[in-house]
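Missing here: one protein chain of the complex. Every other protein chain is in place.
Up next, subunit A:
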Amino acid sequence: MNPAEVVKKIKEQFPEEVLWFVCFRDECSIVVKKEKIKEILSYLKNAPGLEFDYLVDLSAVDYLGFRECRFDVVYHLMSIKYRHRIRVKALVPEQQCFIDSVTDLWATANWFERECFDMFGIEFKGHPDLRRILMPEDWNGFPLRKDYPVRSNLGDKEWETYKELKESAKAWKENAEAS
């Protein structure tokens, strides 16, 4: 099934939810509201003829300053049986920075969602174990947000644990030199 037909099917099923969609180089992305994301994805996974049984990727994009709704949560789906792909994007505003978790549908979403939370601070409601995954647990801020600097002297904002470590190393060195 080509992506345009998939889009048509979803539009019939969820006329209220689909906001717009874009096709670029044979790839279609459907942009939906976040409220019913779980139902939409569950429909895509189970509906005959679609059967997107494979969650390829889950990530987010930060559109700070370009759009009212700040974040996109992006789902890449694929069907092994029919060999087609589709991209679903859910809009998540900054004030209500949460979306439903899809770990019940695909177990692989577990780590993807944790990473997304770690990097963007988007909460996934219903996730069994939402912790930081790549950054240390006491880290401040969300690195992949656009207002997080790429390179800068953090100064006071430096990671607490690292500061402690540096101080203890310094004290150890002084002790070693004294003795």
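Everything that follows uses one rule, which is that contacts are C-beta pairs under 8 Å (C-beta built on N, C-alpha and C of every residue); 3 or more make two chains touch, one makes a residue touch a chain; residues count from 1.
In this section, contacts and distances are computed from a predicted model.
Asker: One chain of this complex is missing from the view, so tell me which of "Membrane protein", "Peptide/nickel transport system substrate-binding protein", "NADH-quinone oxidoreductase subunit D" or "ABC transporter permease subunit" is its UniProt name.
Answerer: UniProt lists the chain that is not shown as "NADH-quinone oxidoreductase subunit D".
Asker: For the chain left out of this view, which of A:E5, A:E27, A:E160 or A:E174 touches it?
Answerer: A:E27
Asker: Decide which residue listed in A:V6, A:I37 or A:L55 touches the omitted chain of the complex.
Answerer: Missing-chain contact among the listed residues: A:L55.
Asker: Would you write out the residues of subunit A that touch the absent chain, in ascending order?
Answerer: Residues in contact with the chain left out: 7, 19-27, 29, 53-57, 59, 61-63, 66-67, 74, 76, 80, 83, 85, 87, 106-108, 110-111, 115, 119, 132-136, 143-144, 148, 150-151.
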